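The structure follows.
On to subunit A.
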Amino acid sequence: MRLTVAGTQKDYEDGLTVAKLIEIENVETPAYVTVSVNDEFAASGTFETTVLKDGDIIEFLYFMGGGQ
Partner candidate 1 sequence: MASAMAFTNEQLERYSRHIILSEVSIKGQKKLLAAKVLIIGAGGLGAPAALYLAAAGIGTIGVADADAVDLSNLQRQVIHTTQDLGKAKTLSAQETMLAINPEITVKPYQTFVSADNVMSLIDGYDFIIDGTDNFPAKFLINDACVLAQKPFSHAGIIRFKGQLMTYVPGSGPCYRCVFKEPPPPDAVPTCRQAGVIGAMGGVIGSLQAMEAIKYILGKGDLLNGWLLTYDALKMEFRKIKLPVNESCAVCGKRPSITRPLDYEQAVCDLK
Partner candidate 2 sequence: MADLAETDEAMTDAAADITDVVCPVTFVKAKVALEELEEGQTLSIRMNDGEPVQNVPRALKEEGHQLLKLSENGDGTYNLLVRKAGV
């Protein structure tokens, strides 16, 4: 299936969960990332159970401190 992940379209195997995608994409600080699927936040407890489908748009939002 085709997914848009962080603005880039790529092909992925069918039946991928959010948790698996986080692994494949080598997401930084995976325990503390916010995920949105099609402009809705995916609750962190649901990463293992949320199955992605063709055409889904996924964004990873990271904590960023900095400033000083």
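The rule we apply is simple: a residue touches a chain if its C-beta (ideal position, glycine included) is under 8 Å from a C-beta of that chain, and two chains touch if they have at least 3 such contacts; residues count from 1.
The candidates came about this way: all candidates are chains of the complex that A comes from, given by their letters.
In this text the structure is predicted, and so the values were computed from the model without any measurement.
Every candidate listed (1 or 2) is part of this complex; the one in touch with subunit A, counting any copy, is 1. By the touch rule above, subunit A contacts candidate 1 in their complex via residues 6-7, 29, 31-32, 34, 36, 39-41, 44, 59, 61-68.
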